[in-house]
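Note that one protein chain is taken out, while the other chains of the complex remain in position.
Chain lettering (A and B) follows the sequence in which the chains are written, and residue indices restart at 1 in each chain.
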Amino acid sequence: MIAFMIRRLFQALIVIFIISVIGFAIKQSVGDPVRELTGISVSEEERDEFREKLGLNDPWFVQYGRFFGDAIQGDLGTSFFYKRPATEVILEKAPATLELVLVSSLIILFFSVPLGVFSAIKPDSLFSRALMGSSIVGVSIPVFLTAIMMVYLFSIKLGWLPSFGRGELVMLGGWGTGLLTVDGWLHILMPSIALSSIMLPLFIRLIRSEMMEVLESEYIKYAWAKGLSHRRVWFVHAFKNTLLPVITVGGVQLGVTIAFTILTETVFQWQGLGFMFMEAVERSDAPLLVAYLMFVGIVMVGVNTIVDLIYGLVNPTIRIAGVK
Amino acid sequence: MTSLLEVKDLVIKFALRSGEVTATNGVSFTLEKGERLGLVGESGAGKSVTGFSIINLISKPGYIASGEVNFLGENLARVSDERIRSIRGNRISMIFQDPMMTLNPVLTIGTQMTETLHQHNPKMSKEEARNIALNKLRKVHIPSPEKRLDQYPHEFSGGMRQRIIIAIALLTDPELIIADEPTTALDVTIQAEIMDLLMELCETDDMGLILITHDLAVVAQVTQNIAVMYAGSVVEKGPTAQVVADPQHPYTQGLIAALPQSSGHGERLNQIPGMMPTLKNIPPGCSFNPRCPHVMDVCRRQNPGLRPGKNGSLAACHLYPAELVNPSAV
Partner (left out) sequence: MNRLDKFRESFLWYSFKRDKVAIASLIVLMVLFLAAIFAPLIAPYNPYDPEMIDIMNSEIPPAWEEEGVAEFLLGTDSQGRDMLSTMIYGMRISIIIGLGAVALQAILGVLIGLFAGYHGGRLDAFFMRAADVQLSFSYLMVAIFMSAILQAVVGVAKFGEIAIPFLVLVIGLSQWPQYARTVRASVLAERKKEYVEAARVAGFTSSRIILDQIFPNTLSPILVLSTIQVANAVMSEAALSFLGLGMPIDRPSLGSLINSGFELIFSGAWWITALPGLLLVILVLSINMLGDFLRDVFNPKLYKG
C-alpha cells in the first residue's frame, strides 16, 4: 500500500513539473509583458531598461527557475488587465467556480446513485427503460445548449429564475458565498443543473452497467444461495463492488467538469474562473492564462491523485498485500 | 417415512432467443437423511442445473417447467420467494465450484459468515454469531480462526478458501449440502483433503450430501449411491460400489472403461466415440444411441425409461426388459 502511494505521488509530481514547463513556455510566447505593463508612451530606452529589470534578457533556464521559484511561493505574475497579482485574481474568483462544482456534484451524487442502482436491479421496468432512453438524449445535448435552453425557458419565457450572475453574496472571510442567501440559491440553481446535465446520465448509465455486471458474478449467485435478503445482496454485496470502478471514473470526470465550467460560466456570466479564463483569452492576458493553467493543472492532478489513493484504501485487494 | 429429498420428474427448460431447449428431461432421484449421493456426468449433461434447481437458483433464462422437488415433503419448486430464502443457506446449503469467485472480494470472511447467521436468526447476538463462526472454522481445520475472521478472501490460498466455504455451509447445521464440483478448481493434492473433510463432516453430523461432479474417482471414494446423467436424463442409478464395479448402461460402461485405471500400462486409453449432443441436437429415441456399441433398432425410435438391470441398479436402456417400477426409488 505504501509503495502504491509513493509511486502515485511521484507520478503526480512529475506531471506538475511538466505542467509548469508548459506554463512557462506559454508565458514566454504570448504577449509582451513590457508593452502591457508600461503602456505605449514610454521611450525605447526606458523599455529596454525595464526589460533588463524584469530579467527578460536572462537565459531561459534562469527565467524558468525564477518562474518556478515564484510559483511555489504563490506568485504567478501580474495580470495585464487587472494590474494585480494573478494569484490574487484567481483566489477571488475561485469560490464562485468551486461552489458551482460543489452543488453540481451533489446533484449528480444524489440522483445518479439511486437511479443507477434501481435501473440495474429492475432493468426491464418501464421507469428504467424510460430512464435509459432519456439518458441517451441527455448525453447528446451539449452543456452549453442545455444552459441556453434553460435560460430561454426559465428566465425569458417564464421569468422564474435569474439568467446571469451570482446574486446576493455573503462574505465569509475571503470567501464570497452564494449559498447562504435565497437569492444566491436562485442564481446557482440553473448553472449547476446545466453543469450536471451531461454528467448525470453518464453516471447513471455507468452505475447501472457496472452493477448489472456485478449482479452476474459468482459471488452474487452464492449470496443468493445463502438465502440472504434482496436488500443485503443488492446494497451490501453488489453495491460495494459497483462503487470501486465508479470512484475511478468519477475522478477523471472531475477534470472534464472543469472544462465544462468554462462553457457554463460563459452562458450564465458566472463570475468564476471559467469566465475569467475566457476574458483573459479575449484580452491576451498571458499571466492570467498561465496562472489559470497552473491552478487548474494542480487541482486536476491533486484530485486524480486523491481519488487514486482513496481507491487504494477502499479496495481491500490493494490495501492489504495478499498473503499466499 | 418421508425422504430428505425427493426429486420427481424434474423438467428444466431454457427460454433462449432462438427457441426453448430442454436441459433436463424428467430427472428423478431420492435422498435419505445422511445419505451421500453422487450426481455424475460430463459438462452439459444437466447435473449442475439440477443441483441449482433444488433451491430454485437456476440462472435466467432457465426455469423449472414441471416436476417436483420435495424437501421433507414440501415442494420447493412451488413455494414462495420468502420460504425458499429461509431454506437456502439454512437447511440446504450449497458449495460452488470456484472458491476464488465465490467469495465477495470486498467483504471480510467474518462478515460473510455472520451475515448468514443473522439472516436466518435475526435475534442472534453478534458475539454468539462470531462464536459459531469460529467453531465452524475450527471444524474445517483452519488454524488461528480468530485472526481469519477479519481477513479478506484474497489473503487465503485456494484450499483454505474452499474450507471456509464449507464452514459457511455448516453454519446453520443444515440437513442437506449440495456440492457443485467442489474440487475441480483445486490442486489434486488438496482435492483429496477437501473430500475427506466433507465426508467426515457429513458422517459426524448426519448431513445429506449431493456431490455433483464429472470425476468418477472422487465419487467412488465418497458417495453411497450414484446417479449418472447423460444429455439431460438419468441413465443409471444404483449403489456406488455396484455401479462402478458392474455398470449396466453402455454409457456408464464407457465411462468406467475410459478411466486410466481401466487401461493396462502402456495401452491406449479407451474412449467413447463421438460426443455428447448439445441440448439442441438431442437425437430421437435414446439420446445415447449414435454412440452406443449395443445399439438396436428400437433405441432409435423409443426413449427407454429406467428399469432394473442385471444386478438391480436401474438403467435407462433397451437391453433390459421394461418393468413398471417407481423411478424415484434407488
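Methods note: contacts are C-beta pairs under 8 Å (C-beta built on N, C-alpha and C of every residue); 3 or more make two chains touch, one makes a residue touch a chain.
This one's a predicted model, so the numbers in the text were calculated from it and none came from an experiment.
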Missing-chain contact, candidates A:A71, A:V143, A:I188 or A:A238, resolves to A:V143
From A:V62, A:L106, A:L172 or A:A259, the answer for touching the chain not displayed is A:A259
Checked against the full complex, the residue among A:A86, A:L200 or A:L293 that touches the missing chain is A:L293
Listed in rising order, the subunit A residues that touch the chain left out are 11, 15, 26, 29-31, 136-137, 139-145, 148-149, 151-152, 156, 216, 251-252, 255-260, 262-263, 266-267, 277-278, 281, 284, 286, 289, 293, 296, 300-301, 304
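As a working rule, only the chains that are shown with their structure count from here on.
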Distance between the CA centroids of subunit A and subunit B (whole Å) is 54
In the complex, subunit B touches subunit A at residues 55, 57, 59, 85-90, 93-94, 96, 98, 101-107, 115-116, 119-120, 151-152, 154-157, 168
Subunit B partner, complex, touching residues on subunit A are 217-219, 221-229, 232, 236-237, 240-241, 244, 315-317, 320, 322-324
